[in-house]
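With one protein chain removed, the remaining protein chains of the complex are shown where they sit.
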Amino acid sequence: MSRRETRRIEDESYRTWDGGYRRYDILKEATIALGVVTALVLVLTILFSTPDLAPSTVKSWSRSDPLDFVATSATELDHSSFSGSYGQPYNTGTGAVQHVWFIHLQQWLGISTPINSAQDFVLTPLRSLTQQPAVQQAVSTYEAASTSTRSGWTSAYEKALTKATVTTPGGVSVKPGNYGPVPEMMGALLTFAQSGGLDGALLASKQFYQTDYTKPLLFMADGGVLANRATTQNLTGSQWGMMNETGSFPGQVWLWLYTFWYQIKPFSTSSNVDALAMAIMIVLSTALVLIPFIPGLRDIPRRIPIYKLIWRDHYRTQSTNDV
Amino acid sequence: MSTVDPPTWTGKLRERLVAALPPEKLLPDRQPSYMASWIYVFGVLTLGSLVLIIGSGTILALKGPGWWHVTGIGHFFNSVHLWAVELFFFFMVIHLWGKYWMAAWRGGRARVWMTGVVTFLVAIPCALTGYVSQQNFDAQWISTQAKDAMNSMGIGSFFNLMNFGQMYSYHVFLLPLAVVGLVTAHVLLVRRHGIVPPFRLDAVGPVKPSGDQPGAGDQPEPT
Partner (left out) sequence: MVGAIFNLNHPAHMVHWHFIDLSVSNVIVIVLMLVVFAVAILAPFPRHGEGER
């Protein structure tokens, strides 16, 4: 008899059970289990509750760190920010487009959430300040300039910002230089943000009712406000943050294997780290589903006999009956 | 002369269902004697956690997504919901470990294993959509970070973690529907095939005829 036939016959023998039964109450068991879990959840809730850290806003960001806000806004203006140069699904940039081998799914699926960082985060909000003619003039001057002129202004301004000072009340001051209308635009945007108006402007772009926070979230994520808070809460990638909850609460322990790949070379230093980690997890998850059909993996339980502990009562009863 | 009506769709379906899951299998009051281990309770503990998740989630949905931020009772039910999720994954993983070490896919039970693992895999994005629907800092961070993983595989083109409306819809309806559907299939398959018998310690021999157990008259299905 071949090994395959032997295996098939053994497997067939497990289809049905012709041995003994005992009394069992499935509804009682389910009720007791529900009671136990309810009690556990109530105890945990009463002991620990759950965290609720208030969200950051563009207003709070611009007030607590005006320099970071202005520096980020300048990079949005020249598309050098993370989201400004991201690539699909936001725009045609290439800064964050990933692939695995010859599979370029991110690129192939195209732009579905158009984001033009200059327009969406700077120019359109400034254009809404119709009662401020100086701001409108500054924006018109910027839009009328050539691409190379604009680039010269923003580059020079970004360089100057590295040595900028924060003035009271919450402004930013740079050394004189050839920045064109950029400082005036950034000053106006900062004031708009600190008043709370920019949060609303970023949301209510096309319709009254909004549930899509993509723009304000991408804008804040381009700066340091979210990342600084995340570092304090141990939520960043290098801190295995995917597994963590804010505060000292237990988090998402089940994501351990997914975040593992982000911690080791060559993945951790690859520009395709997300795609690689996802691809590996898709392969491993598929293997987990298909364990019954994978030789070797499906045989480990037989070879490492933890089952002898689980069914020790059964084997003891069987050997007693045999005697 | 008598005539026999041709069988109806309803009649044929009913007969198939009753043959696959007669009442004694669906709601048994006997279990095999080898089920003498505490490892067997983790499936039903996982189910109990799921019931609590859905119950507390329903209350949260009744009052809307902002409620838990502004009232103590809302925060209480949010806490119940999150701790139930922690227990759900806790019990489910232990259940998976137990079933692996029992090789519970034996004897034509591959679909039981597969539906269980797929439930686990679908529960993960279900939890993710919940985390990004919290409307707090945690949601802001998770959505802006995980978006890169989604985008890298093109998933971001139709699944935007920063779109609260979309994520909330997935979380309170679409993914729970998938999880409940999968769990239902999983549990019904368990009832259909029975709990896997222990490994045989003796050498492999010929297949024994099936004995008197509920619904034993059905034909073995191919895996």
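Labels A and B are assigned to the chains in the order they are written; within every chain, residues are numbered from 1.
What we mean here is this: contacts are C-beta pairs under 8 Å (C-beta built on N, C-alpha and C of every residue); 3 or more make two chains touch, one makes a residue touch a chain.
On a predicted model such as this, the values are computed, not experimentally measured, just so you know.
Tell me which of A:Asn234, A:Ser270 or A:Gln318 is the one touching the absent chain.
A:Asn234
Check the options B:Val93, B:Leu121 or B:Ala185 and report the residue that touches the missing chain.
Looking across B:Val93, B:Leu121 or B:Ala185, the contact with the absent chain belongs to B:Val93.
Touching the absent chain in the whole complex: find that residue among A:Ala39, A:Ile111, A:Ala204 or A:Val253.
The one listed residue touching the chain not shown is A:Val253.
Considering the whole complex, not just the chains shown, which residues of chain B touch the missing one?
30, 33, 36-39, 41-42, 72, 75-76, 86, 90, 93-94, 97-98, 211-212
Can you list, in ascending order, the chain A residues touching the missing chain?
Where chain A meets the chain not shown: residues 20-23, 46-52, 232-234, 238-240, 243-251, 253, 256, 263-264, 306, 309-310, 313.
The rule we apply is simple: only the chains that are shown with their structure count from here on.
Can you compute the centre-to-centre distance for chain A and chain B, using the mean CA position of each chain? Integer Å is fine.
About 26 Å, centre to centre.
In their complex, what parts of chain A are in touch with chain B?
Residues of chain A touching chain B: 6, 9-27, 29-30, 33-34, 36-38, 40-42, 44-45, 48-56, 86, 88-89, 96, 98, 105-106, 108-110, 112-113, 211-214, 217-218, 220-221, 226, 229-230, 235, 237, 241-242, 245-246, 250, 252-255, 272, 274-275, 277-279, 285, 288-293, 298, 301-302, 304-307, 310-311, 313-315, 317-318.
Which residues, counting only chain B, touch chain A once they are in their complex?
27-37, 39, 41, 44-45, 47-49, 51-52, 68-69, 75-76, 78-80, 82-84, 86-87, 89, 91, 93, 98, 100-103, 105-110, 113-114, 117-118, 121, 124, 127, 131, 134-141, 143-145, 148-149, 151-154, 156-158, 160, 162-166, 168, 193-194, 196-201, 204-213, 216, 220, 223
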